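Input: a single structure, listed below in structure tokens.
Only one protein chain is missing from this complex, and each of the others stays in its spot.
Then we have chain A:
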């Protein structure tokens, strides 16, 4: 049981979190023919856009209602309407996902009412699905924005009722914000291996997977289609991944009666087993040979890899659900999570993280804790690169954003195969840091000669 410590600093230093509206935008990008629209100043969109482009290495359709000072004082309904109509005219999206920002929330705009008026007034918008989520920057982070946007999509598009129960082969998948394209592809493959038919919402594996379309594409190219979302009530079951998906999964269940299984994470042998057990039960089939083989490969990877984990001191900083999954993974492999920092306190899983203390804080908190505890590996997003440099620690990049490595969306850490590959990645980082022994390494063979020191002495922040 971890103790949860809320930081008391007034000055967040080296922010760990990305904003909630950006999380919502990422969810909206998992819809086909989509353009997310941030309701705020142009800078709100510009910063989010730049960061998303740096992460995905893709052109990202993301627009703004461009609230200026006058609109902020007089009200943003006009800007919202103009933005929707402009998007509709210029980009012909099938889906527009609106996320509010701190600016319009502080002003206390009634955009739900305004949006209703706009839709009634403009008959031309009827063929476009328009969804709205409240995601002020001052509350929560990436997971919260993503979760609220998915709930908003469900509320707006899923047809109520309609559960057809055991006759259906459809299984709804609600991935969390940290499932990469590769994770989703892996989950889909596993579900299909049982003869079931997955319906993923949001599906960034169809839109942010880095492809070269044969023509110019102003909106997302691929992703979940509104008419598929409408039929999510016909599924046999819903699989949600991450505590932050509890809320949207609950909404889907209330709306349709489709039962839900929530997986805190899909990383690790046990999580993989739970997923396979569920799918065996749902499909009435046993696990196919390929999955059995993969499980065996994972066992072997654990055996080969555990040498590089055992007793290793790891510092992790990330959004809460990702933090839980990673910490559990390192713990099971024998590593010690000596520092854990979560971007927000908004997850019930935090206290179940296998470590002494979880700090709700920033990357400076992580850096300080890692230095104090003599961590040997830093696990966080690309923003941790400065801390890793100062601490002379290897840096495993996880989560969002990862802007100084390419291909991160094609890294799979879900299921047997994903877990296997992450073991290799970590073990190889450890091996890269091994050095040839010299007499200096054995200076403390005789007790009392010198204070026994840890093999990897903590390096002070500089």
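Here, contacts are C-beta pairs under 8 Å (C-beta built on N, C-alpha and C of every residue); 3 or more make two chains touch, one makes a residue touch a chain; residues count from 1.
Please note the rule applied: contacts and distances are computed from a predicted model.
Q: Leaving aside the chains you can see, what is the UniProt protein name of the one that's missing? Options: "Nitrogenase iron-molybdenum cofactor biosynthesis protein NifE", "Sarcosine oxidase subunit alpha", "Pyridoxal 5'-phosphate synthase subunit PdxT" or "ABC transporter permease subunit".
A: The correct option from "Nitrogenase iron-molybdenum cofactor biosynthesis protein NifE", "Sarcosine oxidase subunit alpha", "Pyridoxal 5'-phosphate synthase subunit PdxT" or "ABC transporter permease subunit" is "Nitrogenase iron-molybdenum cofactor biosynthesis protein NifE", the UniProt name of the unshown chain.
Q: Touching residues of chain A against the unshown chain: what are they?
A: Here the touching residues of chain A are 9-15, 17-19, 21-22, 37, 40-48, 50-51, 53-54, 57-59, 63-69, 71-72, 79-80, 82-87, 90, 101-103, 106-107, 136-139, 141, 212-213, 216, 218, 362, 364, 383, 386.
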